[in-house]
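Heads up: the structure comes next, in structure tokens.
Note that one protein chain of the assembly has been removed; the remaining protein chains are unaltered in position.
For reference, chains read A, B and C in written order, and residue numbers begin at 1 within each chain.
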Amino acid sequence: MAQLTFREAIARGIAQEMRLDESVVMIGEDIGAAGGVFKGTVGLLEEFGPRRVRDTPISEQAILGAAMGAAMTGLRPVAEIMFADFFAVCWDIVVNEIAKSRYMTNGQMTFPLVIRSGNGGGLRFGAQHSQSVENWAMMIPGLKVVVPSNARDVIGLMAASIRDNDPVIFLEEKALYSSKMDVPEGDIVDTLGTAKVLRQGTDATLVALGNMVPRALQAAEELAEMGIDCTVVDVRSLVPLDTKTILRETSATGRLFTVEENPRLCGWGGELASIVSEEAFYDLDGPIVRITTPHIPLPAADALEDMAIPSIERIVTTVSKSMNS
Amino acid sequence: MAQLTFREAIARGIAQEMRLDESVVMIGEDIGAAGGVFKGTVGLLEEFGPRRVRDTPISEQAILGAAMGAAMTGLRPVAEIMFADFFAVCWDIVVNEIAKSRYMTNGQMTFPLVIRSGNGGGLRFGAQHSQSVENWAMMIPGLKVVVPSNARDVIGLMAASIRDNDPVIFLEEKALYSSKMDVPEGDIVDTLGTAKVLRQGTDATLVALGNMVPRALQAAEELAEMGIDCTVVDVRSLVPLDTKTILRETSATGRLFTVEENPRLCGWGGELASIVSEEAFYDLDGPIVRITTPHIPLPAADALEDMAIPSIERIVTTVSKSMNS
Amino acid sequence: MSTTVNVAASTDIDFKLGLYRSQVALRQFEKRAYDLFLENLVKGTSHLSLGQEAIASGFAAAMRPTDWTFATYRGHAHTLARGVPMTPVLAELLGRTNGLMAGKGGSMHLTSVEHGVMGSYAIIGAHLPIACGAAWSAQYRGTDQVAVCFFGDGSTNIGAFHEALNFAAVWKLPVVFVCENNLWMEYTRTTEVTAVANPAADRASAYGLESIIVDGNDADAVYEVALAAITKAREGGGPSMIEAKTYRHGGHSRADPGKYRPDDEVAEWLAKDPIPRYHTRLLELGVPETKLVEIEKAVADEVELATEEAKAGAIPGEDLLMKDVWADGGSAWRN
Partner (left out) sequence: MSTTVNVAASTDIDFKLGLYRSQVALRQFEKRAYDLFLENLVKGTSHLSLGQEAIASGFAAAMRPTDWTFATYRGHAHTLARGVPMTPVLAELLGRTNGLMAGKGGSMHLTSVEHGVMGSYAIIGAHLPIACGAAWSAQYRGTDQVAVCFFGDGSTNIGAFHEALNFAAVWKLPVVFVCENNLWMEYTRTTEVTAVANPAADRASAYGLESIIVDGNDADAVYEVALAAITKAREGGGPSMIEAKTYRHGGHSRADPGKYRPDDEVAEWLAKDPIPRYHTRLLELGVPETKLVEIEKAVADEVELATEEAKAGAIPGEDLLMKDVWADGGSAWRN
């Protein structure tokens, strides 16, 4: 067991796979000597050399195009898009090319690649460097979407993503980079499409993702003190989606609350609401409630950003109000 | 009254506004002499001249960047992105720049611009020329999203979009371009954020958008023959969203079915499901059911594409099965 | 296979007959595709390379089977030139299960990995960076494969072009960029919206590359320049960009008659049709006319057979619809 930060876990997860498989290569801006702007790739250039860890120009279309072309010819690239907001400058390569080409070619091509990116707010970077883009990706057929909430999961899900033969959008919550936890030594490999029940309750089910997971957990503790006993589920991957766990845990309590960092419209919580209200309708005891950032761009000022993103307090208030009404 | 095609209505709607307001200008690929690849801009170069109707290089970022810069300095550009799939090559300008800049500047700038684009499938163009992108746009705070389902609405909603002081993504359903209807003479101006109840029923509410509206209507006729009397609502604009009408009509029948051309995940129907299952939960008599394209890229072959996109038959079967279970 | 074989071959009559056959095959195939489009058997759209055949044929002749082609929506010619049989290509246009991708891709997305045809891309510019990726992979794995990437004159104004060219130059990637300059975008003349006269060649220096222009209607000239660039790439000399001047005989797509183009321009280029030109050259080299007629006839038979086989293909069903979104062969996004 060693205390590991979330950012160190990124490098450890990648290194674990690079040691095993020569076809795993890295590409991105400032990922080499600089170790990444978020220090998620520290040590990898030193261990694997510039042939496998390559810095690029500021050319996101070239980065992802290169990853795609390399994947279709036998490599397993791990590409970095520095901030998730920058997906917007290379979105075509992601959604029209990488996501669709296997299907369009009737399975002639596979794209075993991972695109890592710093996701979400909380760092006062303003509207162009703070977006949660998990739903942009979830919306596109042909992409897998992984969003770990802690260092241990980072390693296991990174390994699973690199080993996966499909394109994976791997989102690293910027607000969690400096979070720490004890992580066992040795290789860790997890499974995509498995949600985790982090807390078992009887009254309501809170389903959260990424940076919202620790907040949901903390809110559940506070709600318990108020007499509301919550189940907390960490979604971990939006595609594949562990609907079994989510439906089971929702049916068990009869109430679903989603905790989403994204601005409201078309967030993953809406998708969950539609699945639950179709498939577990008769198990529901009350309204499905979504706790999200309002449908606004994220402001830069700390005070404003803190008001925008769901806080523990807002989760507690929303759940208790709804449960008591 | 004159019979007008959907594509003719595009040009008529734009011309109506260009005659009134010199600041309305057009920009796009092949929109001038060629009249647009879908012939949606025929006659506009002739009437308004090359100063107001300008052809561009194949540079979508430049097209939308130009529209944005022009809008912030007093023009009201109507830009064309030929196929909605191509939003992916200029997504940054749409989501990070146009959508956010008013908010980020604390209201110093306004962006009265319209981005028109040929949207959706049905023309056997394959996965890179057939996407429904309304949800891509709905997901982004700061964008309005309009999707008309008939020629008359095209004119009225186009006028409303051009007059609106916010950026509007105006999606023209490719499958409807050749559809025809009687349209009154004279100027037509509609209101964004108003859904239309096209058919009033008692048993279930079908909410549809764009190309799915005529199919939902036809399905309702067939369902009526089977003894299921449906309300049909045409959403018309996703942002602003007429939740009042949708909640009212859903509560009245107690059942909601959405008919969406988009692949399933994070479609607008999920958003509706979440709104309804929170705000009209106690009025619901049964599960909320979404009828969508499966979560796959759209195939090119006619037979396959027809299987993928919700058909009248699939709507009828899904609704009747769910209502009778 | 070594490059010297090819170099020798270029002076060889049999090699030239092969180039002739290739061009004739592309021509006859696409004429048939057009007929089938007019018969409403080709649904959706289709973009023909009629008049531009010398480029696809000349390049294919300079490539090894292990090399890679990246094409656009106007990709029938590039696909066939690499040796993909006519039947699956035609069947793909018809949306049948015996199509190259069982109907799932359609005319704009022809792909045959087994022939090194690594896809046809319908978003302008996208495949230039993707071709870089394949070239990177060859470089990384130490194979001597080369990626050849075709695109149009109008495509030089999109961002991805710029990113790919710079990236390829900096990484010294084994990729050859080929701009088929047929003067027109869809319905707009490229020079009207482009800051330089030669949209690719005049920009080569912006990436530290040599400016190379070739007569794209002369298969021999194309072959020579292709071979030089491919050999350079194969030997670690990095990327090249070649601008091939040509013209499309027909419209941009579907049934477009191409009326926006001046009559005299069309006439001038029809007179430069690469196929009659090559025909004449072969006669001048002493090839008997009968030999050429024989080739044309053999191609015609091939087209006929492909048409029959394609038309006989089955209509795809639900099994194909839900297949191969994922590497496991399925399309499930949930458990």
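Operating definition for what follows: contacts are C-beta pairs under 8 Å (C-beta built on N, C-alpha and C of every residue); 3 or more make two chains touch, one makes a residue touch a chain.
Predicted, not measured: the structure shown is a model, and the values here were computed from it.
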Query - Neighbouring shown chains of the undisplayed chain, as defined at the top - result: A, B, C
Requested in this report: Would you indicate which residue among A:59, A:106 or A:161 is in contact with the undisplayed chain?
Outcome: A:59
Requested in this report: Consider the whole complex, including the chain that is not shown, and state which of B:179, B:218 or B:243 touches that chain.
Outcome: B:243
Report summary line: Out of A:126, A:254 or A:286, only one touches the absent chain, namely A:126
Query - In chain C, positions touching the absent partner - result: 157-163, 165-167, 169-170, 192-196, 202-203, 205-209
Query raised in the report: At which residues does chain B meet the chain that is not included here?
Result: 25, 51, 54, 56-57, 59-62, 64-75, 77, 92-93, 96-97, 101-110, 112, 141-142, 164-166, 193, 239-244
Report summary line: Interface residues of chain A toward the undisplayed chain are 29-30, 32-34, 37, 55-61, 85-86, 88-89, 123-129, 264-265, 294-297, 299-304, 307-308
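Assume only the chains that are shown with their structure count from here on.
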Report task. Go ahead and note the Å separation of the Cα centroids belonging to chain A and chain B. Result -> 30
Query raised in the report: In chain B, what residues contact two or more other chains?
Result: 85-86, 88-89, 126-128, 264-265, 295-297, 299-300
Query raised in the report: Hey, what residues on chain C touch two or more of the other chains?
Result: 102, 104-105, 109, 121, 123, 126, 159-160, 320, 325, 331, 333
